[in-house]
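Complex shown without one protein chain; remaining protein chains in place.
Here is chain A:
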C-alpha cells in the first residue's frame, strides 16, 4: 500500500484515472453579482460514461457546464479536458446549448445549422462541398431529421429543433458531449430518439454529460450522476449515489417523500 502511494506521488491509486478524465473541473466558482451560483465545485467525469447533472432550479447545473467550457467567465477554477488544459482540447468537445437560448426565427435552414458543426474543419474560407453536405446529412439521419434538411428552423417543433442541435454536435465528431437540458420541452418520440443516439455514442466509447431535470428517468438513461445545489452534493455511479438521502440533501426537502418513493432508487 505504501509503495503504491509513493509511486503515485502520495495520491490514491485512482488519481491516474482522474488525471486523464475527459472532463475534470477543479474549484469552480461562478457568481452573478455578489452571489455565488456555483461554489468551489470539483467534478470528474469518467471516460465512456453517461453522467446526469441534477439539482433543483437555479442550483447552478447549466452554469457549471458553461463555466467549465469558458462560455461564462468563472470567478475561480479550472477545467482539464483529457488531462490537458481546455483551450487546446476544444476540438474534442461538442456542446449542445439549451434550445431556448437562440432565436429560432433566425434566417437559417436545418442543414446550415448542422454545417455549423463543421466550421472548425471548414475554417474561414473553404467552400462547403459535397463531402461536407454528406457528412451533415449523415448526422441528420442519426437523429431522424433528413426530411427536414431544407426547412427554415422556425418551422420545426421543439423536439425537432433539439434533434437538429444534437445533429450539429454529432457533426463535430467530438469525444466528449456536453448537453444542457436536452430533454426540456421535447415530445416523447424525440426523447427516445435522443437517448438512443446518446447511448450509441457511449457504445462508441464517447463520454456524455447532460444537465437533466427528470429524476424519474435518471437510472434508466444514465450510469453516473452528479448532484449539485450551488456546491457539490454527491458524485458517482447511479447505483452508489442516487439515494433518497442524497436527493434530500440536494433538493432540501423540496421533493415530497411521495416523489422520492416513486423513483427507482438504490435502497439501503
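One rule holds in what follows: contacts are C-beta pairs under 8 Å (C-beta built on N, C-alpha and C of every residue); 3 or more make two chains touch, one makes a residue touch a chain; residues count from 1.
Methods note: contacts and distances are computed from a predicted model.
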Protein name (UniProt record) of the chain left out of view, among "Lrp/AsnC family transcriptional regulator", "Tripartite tricarboxylate transporter TctB family protein", "histidine kinase" or "Manganese/zinc/iron transport system permease protein": "Manganese/zinc/iron transport system permease protein"
Those residues of chain A which, in the complete complex, touch the missing chain: 66, 69-71, 87, 90, 93, 95, 97, 101-103, 106-109, 112-113, 116, 119-120, 122, 124-125, 152, 154, 168, 178
